[in-house]
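A single protein chain has been omitted; all remaining protein chains appear in their positions.
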Amino acid sequence: MITSYILKKLLPLPEKGLLHILVKHTSAGITLNENADPDVRADFESFMNKLIPENDPVFTHTIEGSDDMPAHLKSSVIGSEITIPISGQRLNLGIWQGIYLCEFRNNASGRRLVLTILC
Amino acid sequence: MITSYILKKLLPLPEKGLLHILVKHTSAGITLNENADPDVRADFESFMNKLIPENDPVFTHTIEGSDDMPAHLKSSVIGSEITIPISGQRLNLGIWQGIYLCEFRNNASGRRLVLTILC
Partner (left out) sequence: MITSYILKKLLPLPEKGLLHILVKHTSAGITLNENADPDVRADFESFMNKLIPENDPVFTHTIEGSDDMPAHLKSSVIGSEITIPISGQRLNLGIWQGIYLCEFRNNASGRRLVLTILC
């Protein structure tokens, strides 16, 4: 899970503050969502592929593949940066919330994040 | 209105800074939108229900009800956290902007927010 991976890079967290995460890419996203049932992640991807499908006739930017323009759109609809409160040296998320790093390309190598803590 | 409810919890605001609001739930959202005509809020809800409908055949996560998976998706499309600038001890919003706390489940009890001010 990306949530625990991110935490490992940051510990110990300050007593209070904000953690900001930027995905340095225009075909990936980051969001908070349900961290328990993996069906939610599967349905999330299926529905996003239906909402913003490949090969839409309005697309002219197709040279990088049929999944490229949908990936750009998903990146702005879901967002590519989030801010999370820190309280008591922990991320102050809801009990079901986890961080989703969303890969919107069919084939991509690694993704880079920028993590910033202000307190 | 959630805008004035939130302000009451925070006053007095600092001279300058940022207010961050997290909704600690994966089936609700928070966003800025038009705070004048209640028709906008009604149309907002109607359209979101049409954009991300219940009972979509791609959904497999249905055990918590037909409104559960759409609520998760709406939460990430609208977002579950926002940041608002503070200037002159006031939220520096546009004249028509207010904070929408969006309930995406058909039946939910209270929702918890985390409010953080940095300056």
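All chains are identified by letter, namely A and B, in their written order; residue positions are counted from 1 within each chain.
Methods note: a contact is a pair of C-beta atoms (placed from the backbone, for glycine too) under 8 Å apart; a residue touches a chain by one contact, two chains touch by 3 or more.
Note that this is a predicted model, so its numbers are computed, not measured.
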{"item": "Touch with the omitted chain, as defined above, among B:I2, B:L18, B:L101 or B:V114", "value": "B:L18"}
{"item": "On chain A, residues whose C-beta touches the chain left out of the figure", "value": "20, 22-26, 51-52, 56, 58-61, 69, 72-73, 75-77, 79-81, 83, 112, 114, 116, 118"}
{"item": "Residues of chain B in contact with the chain not shown", "value": "16-18, 31-34, 37, 39-40, 42-44, 46-48, 50-51, 77-79, 82-85, 87, 92-97, 100, 118-119"}
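By definition in this document, only the chains that are shown with their structure count from here on.
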{"item": "Gap in Å, rounded to a whole number, between the CA centres of chain B and chain A", "value": "19"}
